[in-house]
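Only a single protein chain was left out; the remaining protein chains are all shown in position.
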């Protein structure tokens, strides 16, 4: 949980076992897969920031029942997806 | 509801029956259809995040009567639409 | 009001009488008209999300007297305008 | 104040005397002028949304003394400026 | 403090002594300098909006001890930096 408000030695951002970009690529075959990648990337930042699964489970209960937080989740995914879509040149033929 | 705050096994993001990008394409004939796609994409993230229809119904009642949340909904749609519009080269002739 | 937190059948996003993009185009003659279009597009998402005019009237009273909400309104218009301006190639000669 | 949460007849967005884009152009000579334009454009949306000067004066008192709102003001200006800067090709020689 | 919620005469946005873009340029030698410019530009909007140094000092105390506000500060800098980075073509060789 030392990610955004860092300790004074910032040399390690993430525990080595956490992957932040699945398959280490922004390229996907389809928009649907790109959208799933956007969701995964958003999730992995949360996981890196709060690695305790039990706490994440409690927080899921909170935001899943809070209209503003659900909208905020959609907001983050929209931004991640904008990047993924641009990377894939919008999957134009 | 395990989407943004993921369990430790992130291999499955969404139940297989949920489509995140209708027709698996960002391309539409017109700006109007593009705007509708942006709305749908925003909705589908909410649905994926809170799959319980009854809860979503309750939450709709909340945000439909809350000025700040309505503005926030507009914010998310605006971001999704930016991506859809770019994908379609802004429907320029 | 079933837009962002959708019922299980998402086949209809908007009542057919609601237009989301006036004139079905992002292209305008001038920046001023583009800015007005951005405002209209933001408004129409609110209208689609809360179709009850009486409720919207009450909510206008709320956000018109709330500094943070006024700023949030400006935020959404700024994002919509970014898209409209790009569509028009910024009205460069 | 009928802007973002519109009445059912949306044919008029703004009173005719309100200009939303000063000089009806996004082009400026310098980054400094572009930044000032971004500020003005943000202000004019607020003015359109809350045309009562007395109320705006009260609200200025509020947000000028609220750290989160000051940050939010900076946020909106940043977005408007992104558009103005792109329009001017970042004032590169 | 008359910036975002303007008085009816908007002809003057900023007191003439306030510079909004240091050196009147978005171009910097390096990403590090570009990041510093992004911070400065964000700061100058705050300063323009709340010119009273004593009040700003009090507000700094507030947001420096508030996690959400610190995140919001990072958010604004991120957006300003996106513009500065694009202006500099990302400092690619």
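Order of writing sets the chain letters: A, B, C, D and E. Residues in each chain are counted from 1.
Going forward, contacts are C-beta pairs under 8 Å (C-beta built on N, C-alpha and C of every residue); 3 or more make two chains touch, one makes a residue touch a chain.
Note that this is a predicted model, so its numbers are computed, not measured.
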Against the hidden chain, subunit E presents residues 30-32, 34-36, 39-40, 42-44, 46-47, 50, 53, 56-57, 59-61, 63-68, 70-79, 81-82, 85-86, 90-92
Contacts from subunit A to the absent chain lie at residues 1-8, 10, 13-14, 19-21, 24-27, 41-42, 45-46, 48-50, 55, 59-60, 62-63, 66, 68-69, 72-73, 75-76, 79-80, 82-83, 86-87
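One rule holds in what follows: only the chains that are shown with their structure count from here on.
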Note to self: subunit D rotates onto subunit E (CA fit) by an angle, in degrees and to the nearest 5, of 60
Subunit A to subunit B, mean C-alpha position gap in Å, rounds to 16
Shared-interface residues of subunit A (touching two or more other chains) are 67, 70-71, 74
